[in-house]
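Every protein chain of the complex appears in place save one, which is left out.
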Amino acid sequence: MSELPNDPRVDQAKASDEGLLDAHESALGKQHAPDGAKYRLLPIAILFTLSGLILFAGTYLNRYAGHYSARIFNENAKPSSGAPAAVKIDPVALGKTQFNAVCITCHQSTGLGIAGIYPPLAGSEWVNGPSARLIRIVLYGLKGQITVEGHAYGAAAMPVFGQVAGSAYNWNDEKVAAVLTYVRQEWGNKSGPVTADEVAAVHKAIGDRKEMSEAELEAVK
Amino acid sequence: MTMKSEYSPTDAASRWPLMLLIISGASWLVLAGVFALISSIQLHTPSFMALCPVFTYGRGVAIAETAFVYGWLANAGLALALWVLMRLSGEPLRAQNWALGGWTFWNLGVLGAIIGLGLGDLTGFELLELPGYIQLILFFSYAAIAIPGLLAWSGRLRRVSFASHWYAAAALFLFPWLLSIVHVMLFSAPVRGVLQPIVAGWYAQSVWTLVLAPLALSIAYFVVPKVTGKVLPSYEFASLGFWCLILVGGLTGGRHLVGGPVPAWIASVAVVSCALLFFHTFVVLLNLRGAFTAPGVAVKFIAFGVAAYVLGAVFDTVTSFHVVAVQTQFTYFDEAQKQLALYGAATTILFGGIYFAVPRITGKAWLSPLLVRGHLMLSLLGIMLLVISLCAAGATQSHDLLDAKVPFATITAHTRDSLVGVTAAELILLLGNICFLANFYGTACEILKISSPATFSPSSAMETPAS
Partner (left out) sequence: MKNNVIFFLGLASALAISWAGIVLGSNAQLGSLAPFYDDSEGAAFPARMAGAAAQGQLVYRDMGCASCHTQQVRRPGFGVDKERGWGDRQSVARDYIYQPAPQLGLSRVGPDLANLADRKPSALDASDLLHLLYAGAPGMPTYRFLFETRTLGVGAQPSEKALKLVGALEPKAGTEVVPTPEAESLVAYLLSLKNPYTYPEAVPFTPPAGEGEKEGAK
């Protein structure tokens, strides 16, 4: 029954299994304070740790859980200040998309058109002129001859883009405004933006009609 | 209090399922080590074995991880959980045929998974690199192995329960649920888009906190008081620590999705859950602190494992906060944390448990003291080198990644030296594990002979602290 040498081949145990079970069962609730102390420090420290962690967890979640929203991906955001409900559309970007999808086939990415067939937009007096004329061209299209920068164009017609009977494109007023805003600031053009309200006003005032002609446009100031 | 021998007929009668589980676990561990070594070489020398699709880096790490987690940790952890439950019940293991059948199909399943991974049936989910067709086999065979354990728990001679009971029973009971849930949600009726990584993350965190860590803690809570002969110093809080782990563990599911394409609350809940788990870790440390001063190889392994467990938990909590995660996320730091948990904590505690259990299961001492000491030295050295090298590589990588001007070729060159350190560590660990497998195999063969019985000093009732 003497102590066995420290043999790495067998790890000795000091307690039997029953002893282990009994001792721990009877230890529950009976781990007393050391002599001379009124209470044991450790349990209090443990409970303080737990409460501290729970307090931290609550505070952290309140601040960084994004109110459990499915739409918040940045933990610093809040529903009120965070991800906006709708994207603010940049008219220039939208206009560029529209232009590149449709207008580019005739007016070209350079905005110079094709000599003799499609008039240029870059530096054009029509594009940089009164917005009321320009809105009408895009909304209702244009037929017949038109003179741009001293050259006459008339071989092709400008299609109807607005939400007008017979339109192949049905662009809403916002898209019309966006594409006009885009062409009025591209290729060196420096004219002011066209708002969707302006387009809507023209659209409402005129209603449905056929393509414009140069003469009609020139009457518009 | 009766004096009872440490080696009793109950052990002898329950021997075979336990020995088979351990030897298959140790074999998978060596296989995992080979693949981990190859993969670690490929990290600094990408052309190494690159011509063979089975050994391509992505498949190699998946095979290494599967062999390690489902081959080694599960087999060894189950063996020790069954053993602890059997010892504490005071009766031989019942329904051993279930365990034997489960052992057969579990290991066939792991083999099938590894062949499947080699052929390219990866799932892409961390800690779940199991082809879908293997998961049902694993589900049923785990349940079959768990049955004797749960019978030992419910049929125990004394109504009292001990911390080891809770952890072992939790691991046995929860894994089949976890696996069946992810099988349905990721394989039979897959959820859409980012829900897949969310479910997979929940599984990976849960399989660690609810299965692998409890398996290890179950044996640690058993061995430490047995060896020291003293009541666990903060045992009254052990149950609180246990329930903290079980309740909060699964909520850490979004741990690796911080800043990712998932709603912010998933990551934030994981961050606070990691912090809350610290309470559990603190209780474990308080209770098992006796391991740091106790004698013996088993307790040395366990003491190292407990230290790694605590360190890993601190590491995990700190790196989960957004300010730190922005630096450490996607770098070798994540790998260091994973190795600290799976290797540093779980594996070393299981090693300790096996060194403690095998002489009691077999009635034979370990065959070679040299191999025991060699394994201890190589393991501790290897793990420290592994974690330190990965952290060094992670520090370099994190610094370079956050500088948008540094190209990836430069990062590769900068991390090369540390990654060579990782290879050295993997090599050391593999050598140690070969020692372990050889020694275990030799000891198992001793059962068939009469010689070299283990000599146990008598163990007695546990001394209760002076009050």
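By written order: A and B. Residues from 1 in each chain.
In this text, a contact is a pair of C-beta atoms (placed from the backbone, for glycine too) under 8 Å apart; a residue touches a chain by one contact, two chains touch by 3 or more.
Computed from a prediction, not measured in an experiment: that's the story for all the values here.
A.B. asks: For the chain that was dropped from the view, give me its touching partners among the shown chains.
C.D. replies: When the entire complex is considered, the left-out chain reaches A, B.
A.B. asks: Could you tell which one of B:16, B:292, B:330 or B:441 touches the chain left off the display?
C.D. replies: B:330
A.B. asks: Please pick, from B:126, B:316, B:426 or B:446, the residue that touches the omitted chain in the full complex.
C.D. replies: Only one listed residue reaches the unshown chain, and that is B:126.
A.B. asks: For a quick check of understanding: of B:114, B:170, B:297 or B:350, which residue touches the chain that isn't displayed?
C.D. replies: B:170
A.B. asks: What chain B residues would touch the chain not displayed?
C.D. replies: Here the touching residues of chain B are 42-43, 46-47, 50-53, 56-62, 120-124, 126, 153-154, 159-161, 165-166, 169-170, 173-174, 177-178, 181, 185, 190-199, 202, 206, 210, 239, 243, 246-247, 249-251, 253-254, 256-257, 259-263, 266, 269, 275, 321-323, 326, 329-331, 334-335, 397, 401-404, 408-409, 411-413.
A.B. asks: Over the whole complex, note the residues of chain A touching the chain we left out.
C.D. replies: Considering the whole complex, chain A reaches the absent chain at 56, 59-60, 63-64, 70-74, 76-77, 81-87, 89, 94, 97, 174-175, 178.
Operating definition for what follows: only the chains that are shown with their structure count from here on.
A.B. asks: List the centre-to-centre spacing of chain A and chain B in whole Å, with centres computed as mean CA coordinates.
C.D. replies: The mean C-alpha positions of chain A and chain B differ by 44 Å.
A.B. asks: Which part of chain A faces chain B closely enough to touch in the complex?
C.D. replies: 1, 3-4, 6-32, 42-43, 46, 49-50, 53-54, 56-57, 60-61, 64-75, 77
A.B. asks: Which chain B residues qualify as touching chain A in the complex?
C.D. replies: Residues in contact with chain A: 1-4, 6, 87-88, 90, 158, 160, 162-163, 222-223, 225-229, 231-237, 240, 244, 261-265, 267-269, 271-273, 275-276, 278-279, 282-283, 286, 295-299, 322, 355-356, 359, 365-369, 372-373, 376, 454-465, 467.
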